[in-house]
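Only one protein chain is missing from this complex, and each of the others stays in its spot.
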Amino acid sequence: MAKKNTDLIMHDKDIRAVKGKARIGEIAAKTLIYIFLTVMAVIVLFPFYWMIISSLKSLEEYRLTVPTFWPKTFHFDNYANAFSTANLATLFKNTVIVGVISTILSLVITVLSAFAFARLEFKGKNVLFAGLLATMMIPGELFTITNYATVSQLGWKSTYTVLIVPFLVSVFYIYLLRQNFLQVPNELYLAAKVDGTKDLKYLWKVMIPLSLPTLISITILKMMGAWNSYIWPRLVANDLAHRLITNGLRNAFQDTSGNTDYPVQMAAVAIVSFPLFLVFLFLRKYIMKGVSRSGIKG
Amino acid sequence: MKVVLQNLTKIFPSRNKKSKEEVVAVNDFDFEIPDGKLVGLLGPSGCGKSTTLYMISGLQKPTSGRIFFGEDDVTDLPPEKRGIGLVFQNYALYPHMTVKQNILFPLQNLKGADKMTKEDMIKQAYEAAKLVQIDNLMDRKPNELSGGQQQRVAIARALVKMPRVLLLDEPLSNLDARLRLQTREEIRRIQRETKITTVFVTHDQEEAMSISDVIVVMKLGVVQQIGAPQDVYDSPENLFVAKFLGTPPINVFTGRVEAEKLYIGDAAVLDVPGVKDSEKVFVGVRPEGFIINENGPLECRIFGVDVMGRDVSVVSTHEASLNPTVRSIIDADNRPAPGAETVRFLLKPHKVFLFDGETEKRIYF
Partner (left out) sequence: MNAVKDVKVKNKSKSPGGSKNPIVRSFDKWKAWIYLLPAIILLLIFTVWPIINTLRMSMLVNYNPMKAVGGATFKFGFENFTKVVSYPKFKQVLGTTMLLCVTTVPISTMLALIISVCLNAIKPFKRFLQTIFFLPYVTNSIAIGMVFAAMFNIVGSFLGSSNEAIQSAGIINNMLGFFTGNKDFYINWINAGSSYTSNIIVMIIYIVWNALPFKILILLGGLQSVNKQYYEAAKVDGTSRVRTFWRITVPMLSPMIAYVVITGFIGGFKEYSSIVGIFGDSMGPAGDAGRLNTMVGFIYDAIDSNAGRASAAALILFGIILIVTLINLWVSKKRVHY
């Protein structure tokens, strides 16, 4: 016992030595962490880098046995080439039309529904809401089969309508916004009632400004959804007049291996990716907020 | 504008699906609020005072009964047609609007003949702001204001439409003690200046007593007593009202009446002429109703003496007391001798109230 006690007593020198060791360990660990994170970051970024430099190379340079990491000459004409090859102008136009209209309509529907669920009292409210939430469990493919038949029978195939209408209601967005609306104290609604504010004015003047961050998140995710959607558009509106950007890109460059003109293809990919980067750069906060609560992609 | 409540009743359907029991929030409330007075609705939580306020505002519909503003029956009118101003407990200021926008908001809803020009609206908003002395804060957002300032903004927003009736729901409960005192005076001043009939709800009896012209004491949806604060304090009509008003609270003993004499324990403490014999009565004695006297009939064991300056508070115990201690307020000059173990009291008859042992109703003598 007595010996153990003396062991526990450290001298200043020992303490300094231990501290020094700890500090060296700390620095070594930090260095390793930074090295690891840097390597991972490079791996994550590499495809983007490769896309951009490839899009600026000449075909000859791209096909060199030993690839170059920086273009010898810059071929911006690849972009012009890509634009015409893939009909990007039409695709952009279609996607913007579908994206904007569906976002606006979807926001209106979501706001009205969320308001009803958050603020109004009616019979069967809770049952209805629970039912809506339950549909979120079902994979979308299950709906697609019938919806494909439905829109075919309605004669909606190859129209903008078919790209917009079936996806206007998102139970998840209604849920998200309802939660947001519920955080607004009920007294604000009562105060507005006392002043004779109509429900719609109250929504517009109070609820919407107070829920703006969520609405922005929904808008961005919805727009990104239109930009990235592939399966449904290919199924129901695969004609040139209504084709959306992702589908068009894939269609224009069917070959992914073999002797394709990669620089032009990469230029097209870069053009399609660029708006997303802009959105990411300026609205990252809203995307991350929306995503962390949803787990849905676009 | 006088406000008349006629047999006002509000029954909430049961929330619990299993028991069909309904909740009577307000039961048969009959009352006339005189023009230009400040009325306090007072009671413990769940007594129906807030429900009454919401029914006057029109946010809730009464199950039965009528509400009149002056001669107009407003029972079926929506809130905005009644000409009321309502201040909520948490103020309910719109967080994204400035003070000015908040005060302007009610005016912007006016339609038709009431519609105002922009200049008039701003003028009126500034007048309301000046009245509550926040005209220097007009461009701030609510979260940049203190609790007291937010309260004033809420009052200004309620007043800006020149309401016929001003309603305040627990206006002071979110303020700290110092601000509460200050705001209390402020509400009194504003009410006097504007002469608007004002109803406010509170669970704090001191608050209600200090500023109301009339107080209404409620319990479980039933009005217990209505009157000027001093009248209610001096002459409670039942044990609940007696216990609810006054700090320190009234001392309650069990006693009996025999041959027109009131007994607490074995001691005959007071003559009660005209009171029938009774095995059990409740005796309420206000703390200021005790006089120390060597020959006093009521003997209590001293527990401690709290010095309060001018007065002392003698804390003692008695077997028949329903409170853990008997608290009496005594002039400092007459305080019991230090070290004394017991004290004897005479009772001031007008500070003693008798209540029936069953119904808890006042027995007058």
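A and B are the chain letters, set down in written order, and residue numbers restart from 1 in every chain.
Basically, a contact is a pair of C-beta atoms (placed from the backbone, for glycine too) under 8 Å apart; a residue touches a chain by one contact, two chains touch by 3 or more.
In this text the structure is predicted, and so the values were computed from the model without any measurement.
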Inset, instruction - Would you mind spotting which of A:36, A:76 or A:204 touches the chain that isn't drawn? - result: A:36
Legend entry - Selected residue (touches chain absent from view) among A:81, A:159 or A:228: A:228
Legend entry - Chain not shown: contacting residue from B:1, B:25 or B:138: B:25
Legend entry - Interface residues of chain A (partner: the chain not displayed): 29-30, 33-34, 36-37, 40-41, 43-45, 47-48, 50-51, 54, 62-67, 108-110, 112-113, 115-116, 120-123, 125, 128, 132, 135, 137-150, 152-153, 165-169, 171, 174, 186, 189-190, 193, 199, 224, 227-228, 230-231, 235, 246, 249-250, 253-260, 262, 265-266, 269, 272-273, 276-277, 279-280, 284, 287-288, 291-292, 295, 297
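Throughout what follows, only the chains that are shown with their structure count from here on.
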Inset, instruction - Determine the centre-to-centre distance between chain A and chain B, using the mean Cα coordinates as centres, and give it in whole Å. - result: 56
Inset, instruction - Within their complex, state which residues of chain B touch chain A. - result: 57-59, 78-81, 84-86, 88-92, 94-96, 105-106, 109-110, 157, 161
Legend entry - chain B partner contacts - residues on chain A that touch it in the complex: 185, 187-188, 190-197, 201, 205-206, 209-210
